[in-house]
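Structure, as structure tokens:
With one protein chain withheld, the remaining protein chains of the complex are depicted in position.
Chain IDs A and B follow the sequence of writing; residue 1 opens each chain.
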Amino acid sequence: MLRHVLHRLAQSAVVLLVMSFVVYALLGLMPGDPVDLMLAAMPDVTAEDARRLRRLYGLDRPLLERYANWLVAAVQGDLGFSRLHGRPVAEVLWQPLGNTVLLLSVSLAVALAVALPLGMLAALRPRSGFDYAVNLLAFAGISMPVFWLGLMLMTLFSVILGWLPAGGVAPIGGGGLGDRLSHLVLPVATLSVAAIGQHIRYMRGAMIETLRHDWIRTARAKGAGWGRVVLRHGLRNAMIPVVTILALDLGTLFSGALITETVFAYPGMGKLIYDAVMGNDYNLALVGLLLATALTLLGNVLADVAYGWLDPRIRQR
Amino acid sequence: MAAPTQPEPAAMRTPRQWLALLALAVAVLGAPPVAEPAAAARDRLVIGITQFPSTLHPAIDSMMAKTYVLRMALRPVTAFDHDWKLVCVLCTELPSFENGMAEIEALPDGGEGAAVTYRLHPEATWGDGTPVTSADVVFTWEAGRHPQSGFAAMETYNRITGIDVLDDKTFTVHFDRVTFDYNAFGIDLLPAHIERERFEADPAAYRNRTAYVTEPDHPGLYFGPYRIVEVASGSHLVLRRNPTWYGPEPAFETVVVRAVENTSALEANLLSGQIDYIAGELGLSIDQALAFERRHGDRFRVEYKPGLIYEHIDLDLGHPALADARVRQALMHGMDRETISRQLFDGRQPVAHSNVNPLDWVHAEDVPTYAHDPARAAALLDEAGWRMGAGGLRRDAAGTPLRVTLMTTAGNRIRELVAQVLQSQWRAIGVEVRVVNQPPRVLFGDTLTRRRFDGMVMFAWISSPEAVPRTTLHSESIPTPENGWAGQNYTGYASADMDALIDAIERELDRDKRAALWRRLQHLYATDLPALPLYFRADAFVMPAWLKGVRPTGHQYPSSMWVEEWRAAE
Partner (left out) sequence: MRLAPPANAPVRLAFRRFRRHRLAVASLALLVVIAALAALAPAIQAALGLDPEAVDLLNRLAPPSPAHPLGTDELGRDVLARLLDGGRVSLAVGLATALVAAALGTLVGLVAGYRGGALDALLMRLTDGVIALPLLPLLIVLAAVDPAKLGVPADLYRSEIAGVVRLVVIIGLVGWTTVARLVRASTLSVREREFVLAALAAGAGPGRIMFRHILPNVTTPIIVATTLSVGNIILLESALSFLGLGVQPPLASWGNMLTGALELIWTAPALAVWPGAMIFLTVLAFNFVGDGLQDALDPKAGQQGRR
């Protein structure tokens, strides 16, 4: 198992390395460079200033050389400087990363807490009215534009009802745990709706499949209670495909987080990356993207571990 | 999925009902929202803006969000006031040739330079108790002219040939030329006692090591009415009263500047009481503000200030059709700018007849104007050889259709809308316009700077009062590969008359003579039409009824420079 995890981690590292070059090259293909943007913003920058600044930022070197320099520095822990935030990239990333991990994990927890029981109950009574309603709900959830949902929720709960804050992570000056949680409610609700829909579908499908197996019937015949059979045997086995898909869906969830963060002015990784790309902040965009990728890859490895834990056959390998 | 057991019509109704519910929720927005937070001793003001400032260093990079925040904590030596007059801010008396604090001196190369003496406010003190002195001026200049410091605009500093320190608070600046704005000294001082060491250790790394980056909450970096005490990157900044401030005490103990990019969300934050006030400099678009005022005019006051934001269309003067001045004039006559201004902006954004704002003292009344006149436009186009052909599209003798691309910034909804209106109005005079929008970073970072547009680009210039259009109209400011794409004369406009006028205006010290030159410049601009003037943009300041003392300026020095005048009054 340990070897397996190590193997996966090594694989992830290779993916990250390839990714770093691809993104670096892509950023080089973006129109203009940071100095061009500066030129447009400041009327009194002269031709000489432009040349000087390009040299200063190393923009006059060929792509491969710049990438090699960047990689060497990055491996030594120097991730460069964010033009947009005027601070070292490593420093800028820290807090948004925490905010996004919080948003993602709470949303995922909420989504699972809602979706798993619903999916399971629907699977127990396939083709019933309840099953039908849950399905409709699930499909509705995955068919809504996230930004639209976010703005609607904000309109309803912040502006009309005034129950919840319309954005940010906390009131100015920190605030208590309760304040932080109240700022989390709307973004989490927005982000988890689609995930709920998705996971209801997965859970329901996996559960129906599992309950059809012979050994479930055998367990039942042996006199075990239905509830016990479902929970102990059915759920555990149904979780295996669900967990796999969960990991694969992390990338999708992150995309949703980007939109959610933009709507709620929630300072997270998604918004950070978006702003960095739009503002020609190469260093930040690059590291941000890599970090987001690393996050999803890590999620995949974790899912692998959970998979092994759920499926004894893999554990013994 | 299993076959449904419920009848199909119900299935199709459910999502619709649900949608209708949300639609209803939106529709009842007109209803009075919940009570705002208790008015208990307003000692905090939360300002909403649409952009988060990048570096807080005053001289590296430039963006409105940074200027807006820094003006509460730092003050330039001189600036323009609400009446668009140059005034002393950090200095005590504006130097002039008349009061003897400025004089013309001979330069070694035989030319003329200016020696201008400033006196800093005697009580100006950095937040850590160190006085603001001439040493800070000298350091700022030294850092600014260092080729590796990373300051964006070295030109400002390079024009200074030397600084004499007369005493702690008095210094004389030697400029290498005599211009009409010889006494303007708009730079921000840097605290030498904190920054000099960091700069001298490694000038090339200074831009990353400055305390404005590493310790932006250091009290010694600010001397204004407020100092920055907390920076939550991408989210908000907190400013607190600065005890060493020498001016009148500001009313609010704390000012918070919060960035919310999405303007609908910004509005929601205002209505839900999370922010108190949306700054006009970086706030709602004009039509959003107008709509907001109609709904919430009872709780909020909306002030509009047309300013030095000049919306116009830069033309590619190398384009076969646009190279002809008659075609450009025809395009002017083809637009109905009055109706656009009235219908889209409630008349709050005045139509522009040249590049100079009517509120600027050098504005001339008698420049040629172009009323909406399709007949005149048609005549001009006929004259230029573009005859009406099949399908209502004009063609030249060779049969080439009159087709132009109009580009503007994607995501700026007002511009996108205006572009579509113009497209439809020009269509009526037989000109086919293709609208192509690009994100601002592409448009400004590449298409414009490298002159890679083919036809027209709609955008705005923001400037200061009596700003000489050297960078936008002088033939030496045409960006080329040879000059590293510097300069902002994107149209490629080259006119010996215009060059001469710009040179002359800069050196003319006599106000009346200068006004006459400015008149000629505007005349030439409105005749040659290197760009098509549209209107002057108005900023919309959305304030709660209790907020008093906020006075929009309409130019590059934001209202926050007078933050100490703001107060809460029920």
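By definition in this document, a residue touches a chain if its C-beta (ideal position, glycine included) is under 8 Å from a C-beta of that chain, and two chains touch if they have at least 3 such contacts.
Just so we're clear, the structure is a prediction, and the values are computed from it rather than from any experiment.
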item: Neighbouring shown chains of the undisplayed chain, as defined at the top; value: A, B
item: Contacting the left-out chain in the complete assembly, out of B:81, B:217, B:230 or B:287; value: B:287
item: Hidden-chain contact residue, picked from the options A:53, A:285 or A:310; value: A:285
item: Which of B:96, B:369, B:424 or B:480 contacts the chain that the document leaves out; value: B:424
item: Residue of A:80, A:205 or A:267 touching the missing chain in the full complex; value: A:205
item: Missing-partner contacts on chain A, residue numbers; value: 11-12, 15, 18-19, 23, 26-32, 139-140, 142-148, 151, 155, 201-203, 205-206, 208-209, 212, 241-242, 245, 248, 250-252, 254-255, 258-259, 262, 270, 273-274, 277-278, 285, 288-289, 292-293, 295-297, 300
item: On chain B, residues whose C-beta touches the chain left out of the figure; value: 1, 3-4, 8, 11-12, 15-16, 19, 23, 26-27, 29, 263-264, 267, 285, 287-288, 291-292, 294-295, 339-340, 343-344, 405, 410-411, 413, 416-417, 419-421, 423-425, 434-437, 439, 441-442, 446, 452, 454
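We adopt the following convention: only the chains that are shown with their structure count from here on.
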item: Separation of mean Cα positions, chain B and chain A [Å, integer]; value: 36
item: Sites on chain B touched by chain A in the complex; value: 1-6, 11, 14-15, 18, 22, 25-26, 28-29, 31, 33-35, 44, 46, 52, 54-57, 60-63, 147-148, 150, 152-156, 204, 208, 212-214, 230, 232-236, 238, 254, 256, 258-262, 264-265, 268-269, 271-274, 439-442, 444-450, 463, 471-472, 483-488
item: Chain B-facing residues of chain A, complex; value: 31-33, 36-54, 56, 81, 83-88, 92, 95-96, 126-129, 131-132, 135-136, 140, 151-152, 154-156, 158-162, 165-169, 172-173, 262-265, 267, 271-272, 275, 278-280
